[in-house]
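Here the complex is missing a single protein chain, while all its other protein chains stay put.
Chain nomenclature is as follows: A, B, C, D, E, F and G, assigned in order of appearance, with residue numbering initiated at 1 for each chain independently.
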Amino acid sequence: MQPVFQRPISLKDVATHFCPGCQHGLIHRLVADAMDHFGVQPQTIGVASVGCSVFLYEYFDIDVVEAPHGRAPAVATGVKRARPDNFVFTYQGDGDLAAIGTSEIIHAANRGELFTAIFVNNTTYGMTGGQMAPTSLPGQRTLTSPEGRDVTIDGYPMRMAEVIAALDGAAYSVRVAVNSPKNILAAAKAIKTAFSYQIEKKGFAFVEVLSACPTNWGMSAVQANERVAKEMIPYFALGTFKEKN
Amino acid sequence: MQPVFQRPISLKDVATHFCPGCQHGLIHRLVADAMDHFGVQPQTIGVASVGCSVFLYEYFDIDVVEAPHGRAPAVATGVKRARPDNFVFTYQGDGDLAAIGTSEIIHAANRGELFTAIFVNNTTYGMTGGQMAPTSLPGQRTLTSPEGRDVTIDGYPMRMAEVIAALDGAAYSVRVAVNSPKNILAAAKAIKTAFSYQIEKKGFAFVEVLSACPTNWGMSAVQANERVAKEMIPYFALGTFKEKN
Amino acid sequence: MAKVVIDEARCKGCALCTLACPKKLIRMSDKLNRQGFLPAVFPAECSRDCTSCALCAQMCPDVAITVFRAEKGEKP
Amino acid sequence: MAKVVIDEARCKGCALCTLACPKKLIRMSDKLNRQGFLPAVFPAECSRDCTSCALCAQMCPDVAITVFRAEKGEKP
Amino acid sequence: MTHDVFMTGFGGQGILVIGNLLAYAGIIDGKNVSYYPSYGVEKRGGAANCTVVVSDEEVGSPVIGAPSAGIILNQASFDRHIGRFKPGAFCLLNSSLVAEGAKRRDDLDILRLPLNEMAQELGDARMLNMIAIGVYVANCRPVAFDSLKEALKKVLPERNHRFIPLNVKAIDLGAAQVK
Amino acid sequence: MTHDVFMTGFGGQGILVIGNLLAYAGIIDGKNVSYYPSYGVEKRGGAANCTVVVSDEEVGSPVIGAPSAGIILNQASFDRHIGRFKPGAFCLLNSSLVAEGAKRRDDLDILRLPLNEMAQELGDARMLNMIAIGVYVANCRPVAFDSLKEALKKVLPERNHRFIPLNVKAIDLGAAQVK
Amino acid sequence: MSERQLVAGNIAVAMGALAAGCRYYFGYPITPQSDIPAYMAGELRKMGGTFIQAESEIASINMLLGASACGFRAMTSSSSPGISLKQEGISYMAGSELPGLIVNICRSGPGLGGIDPSQADYFQAVKTGGHGGYRTVVVAPASVQEMYDLTILAFDLSDRYRMPAVLLADSLVGQMKEALECKPYVPPSDLPAKAWAVTGKQGRKDQRIVKSLFLGEGELERHNWKLWGRAEELKAKEQRSEGKYLDDAQLLVTGFGSAARIAKSAVEMARTAGLKVGYLRPITLFPFPEVAFQQATATCKKVLCVELSTGQMVEDVRLSVARDAEVVFYGRPPGTGSLPTPEELFGQIHKHYGKGA
Partner (left out) sequence: MSERQLVAGNIAVAMGALAAGCRYYFGYPITPQSDIPAYMAGELRKMGGTFIQAESEIASINMLLGASACGFRAMTSSSSPGISLKQEGISYMAGSELPGLIVNICRSGPGLGGIDPSQADYFQAVKTGGHGGYRTVVVAPASVQEMYDLTILAFDLSDRYRMPAVLLADSLVGQMKEALECKPYVPPSDLPAKAWAVTGKQGRKDQRIVKSLFLGEGELERHNWKLWGRAEELKAKEQRSEGKYLDDAQLLVTGFGSAARIAKSAVEMARTAGLKVGYLRPITLFPFPEVAFQQATATCKKVLCVELSTGQMVEDVRLSVARDAEVVFYGRPPGTGSLPTPEELFGQIHKHYGKGA
């Protein structure tokens, strides 16, 4: 028998610490796949952020620099400027990128830094136990919005793929989901396209991936996956918001 | 004889420290005019930022809180939440608001904070002697871009009025200039409209004012004023980018 | 004619693969695995119906699934 | 018929008011003021031509200009 | 008089609930108490431990190097912690999940009970923790049984108060194991 | 031997240029030097001061409490600083702009020269600073005149080197005022 | 006596703040202090107060600055890396003479480190990690009751001396539960009114300006001496410590917060074993209880300082003791499995008791 689906070689053969049904694992796999696809793993330097994905180096078989919370784009800027011939990517959560790290991602994008940004939006602060995130949906109950997010006080969910797309320095910005095989295949393609922007020096590329956090949503994995389709996608439209040539 | 043009009463009758031809003074006057217009001066708390406009309290006859560089929107959030019945405005330069304070202005806008933000864009760090700002134009020579801003390395000028307009929490966002009597009258009107958004609790209002910095542009006041029309307005389009009802 | 191998030690029992399979070939076990989860199982008899589309594997967050296809002429 | 008063002590000699006046009534002095600037002057004889449009005052960054209009029936 | 107990198991076994319960019972008895929890890194299913001290005097350290009593609910916890107990300490082992093995400690006063099965028999697998606390309190008497039961009202969320009778039954079942 | 001089005026009078010039001349002479500038808050037109020390020994403080020489170019600087000088200090006052007034100091060795007018006469109002430095160097001899002139090449930007002859003339004019 | 409840230290801080009249909370999530914002989110909105989860720690401290400038009691809480980010804001608050409470439930470091109890932020809190030379009140609770009481004290001192206050604790004291008695808060009758708070001029003649920029001749120097004078007054009046067995001690054990809590058990063990060991715990870290140390070391010439770090407070102990007293150090820098036990500290007491000095 011939294998038709196998673990990417850039992904280490170890169990993850992610909760059952957490799609960080799946997104890791897609990133590793893209690395394999372009054969860039030997040149890759990953920049980890603080969040449930902090253990990047445990799962990817690459060199990794860990950034302070929110600062991965600045660290990646330092890395990529110092080693322009390496392949550099960041991997950040929504608390990390859209709250504390707002400034860093916007200015890195605006400078057109030549790294690839993977942004995992699960509408909550996963690692710290489920606080309201900048992307939490209106009415979403979290540790710090026990009565549900009140947009008049807490503000509106941030649509980061659109914000990034609006910056002159950004070359590619897309939002994908991984809640169904179809969306997963589209996500895989988007990540590869984003990688190609770096490889071909076309500019800064940004991939927002909608993801489930069953634990902090207080749901089973299956319910959580359903919420992505029912509640997240209607608010966070899937699509390509910028694609410079 | 009857006076047809007089100094607004909210503006103290003192000389400013601004350089000849610096339009901070003019913008101060327009803000004071709007305060007079609505009679809000007795309730007003201004939030000063760090930049050439740091001496807000020397010129406006109001209570003032001075914020650390870039943080005026956060300070104003604290002030307005604590004293919701007061009239609160911030006054920030482009280094302050569009560089170090990116995160604070974006999230205050996104929360729909009920204060009014005055943003003075003079394409440079005035107070610190003329470094490149996030709004410096492509090719603009500054202390830190001696060969001219290179967009491929330094990034693109940020169009803040548009960025703010794109946030769900922002109710009013406009860009004006003060380089001609006509533009000044439009600017005066925009500032009043912005004030009305706070007074009528319609939401966060943002006024970007294009302004000249003759000193750091290395120009006479008249040349600097011309540059606003010739170079800035073509890049930073004047107009209303959002006007919620 | 294909084979789906689910690494029981990696499976966290999230059941997302069961949703993904267009043929509904995968089901959840009722015996806890070493990690304390109820893992997914691909019953051997399902090999026949499996198209090796690998959608189950695509969907698995824990990369616990490998899919094999019979090579041309290979015996079942 | 109007009067424009330029506060010499406040004027920084930027000359922006001279651009603003549609009638070109304001000119720059060639005598330094106390601050070391060459201030703007509104020659008394210009009162006649001044429309009290106040555009000069609108334009002044240093709020150094006050504009007066003759009230109805007021003597020049 | 000071009592301290170290309880250890994995998340979901209800360790922290009975830790709280014991501490609250101590308060009801007018004692000084401390309850100190500690967890593993994992979000779900990781280790869960706590130390409870109940005392007539001021409580010093809420962390105890060599605890004088223990409740050990699974194998991993046994392997990791059994070495710490003070010689002579009373230890309840959940024999449903703990095989002991290499790390036997003959100097402890060990009671082995198949808590999983006992809870199942009682009709609710989740009652395992209540049986355990019943055993411990009956053996070491750090608090009065009435206080322990009284404390259920404080510790269980309102919506679970209807289960209090079952909890009491489980505590009693535990107590009954101690002669 | 150590020379120190405090120069004070407003921005635009070229105080900092002659401070640099003197310091560079000291270096050319193989001396130890320090040049310490200080400004007012204003961006344009504010106060501009500097202290220069030229010495055969290591230079200690670049800040001098009671300077032993001074160049004072305008009234505001005079009013603010005249009290600081060491008794007997040589002070050049720009009488074009300084009226002295209440703060007369009879214990100083004061030379009054109408520098503005002298510079105008020389054909370039900006040469005022060069005349001043010529006066000071001629009086106190902290550096060799040749070094001072040599230093012009180091201190003036390339594009202004064509003005060096005029600068030299101004220095000489200053020197000529000192008998 | 109000009822005793079983409460976690973090929650006691929140309850203390509410009792002290604090109605403004600004924070950003970080372990191990997340109970505080979670509690505040529920309670404050219920009572009409303000809870904002800010976009960052920097935004939080500046929102606090704004609310405090309006004259209201306000607070933020965070943990080590988050507190580092607040240093500029704290310096501004100090420079602007603004009160306000900053709670640091320390975690292990440096960098991302881990979430175990730590005392390695002592220098940052006490020597002040921001720029420009200023002081803040620093209190260090060692029990759940103190988490409540010292929160209130911190607000009072902060208002009285017009400087920010830092509550320095860690997850041991923060996550531990003990009996808490919520004594009702009675504001000190002599607390000065906040006549500096911005309110809008409302017809008032003078502007109120909350700022830290002072450019006039000599102005900033005077301002600094004024702030220094307040800190000196604080030192003179507000040193607090807890001592036990000091009369006949031959070895003095000291530490703050969680380390002191563990050390106290070790001291009891030592006394039980017949060793003449004393115990002295700073409750205020700034002002450091210098007087108590001076007094205790007038007779007891050896001090063992225990910290959950490689040694920071030990410097202040050295600066405070009698000149002829010897100070030794035992540290356990934090991390998984690095919390010392009373038994371990008893071992250290044994090691040093009766030797030297």
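The definition used in the following text is that a contact is a pair of C-beta atoms (placed from the backbone, for glycine too) under 8 Å apart; a residue touches a chain by one contact, two chains touch by 3 or more.
Because the structure is predicted, anything quoted here is derived from the model rather than measured.
Within the entire complex, contacts from the absent chain reach the displayed chains A, B, F, G. Set against the missing chain, the residues F:G11, F:G46 or F:P62 yield one that touches it, F:P62.
For the options F:S34, F:N94, F:N139 or F:N167, the residue in contact with the chain missing from this view is F:S34.
Within the complete assembly, B:Y125 is the residue of B:Y125, B:Y156 or B:F236 that touches the hidden chain. Along chain B, the points of touch with the absent chain fall at residues 50, 54, 66, 68-70, 95, 99-100, 102, 125, 127-129, 131-132, 134, 143-147, 153-154.
Against the chain not shown here, chain G presents residues 58, 80-81, 83-85, 87-88, 91-96, 106, 108-114, 116, 118, 120-121, 123-124, 127-134, 211-225, 227-228, 309-310, 312, 315, 318-319, 323-324, 332-338. Within the entire complex, the positions of chain A that touch the omitted partner chain are 41-45, 47-48, 54, 57, 61-68, 71, 74-83, 86-87, 103-104, 106-107, 111.
The working rule: only the chains that are shown with their structure count from here on.
A count of contacting C-beta pairs for E-G and for B-G identifies B-G as the more extensively joined pair. The most distant chain from chain G, with centres taken as the mean of CA atoms, is D. In whole angstrom, the spacing between the mean C-alpha positions of chain C and chain D is 86. Shared contact sites, meaning residues of chain E that touch two or more other chains, are absent.
The set of chain G residues that touch two or more partner chains comprises 52, 55-56.
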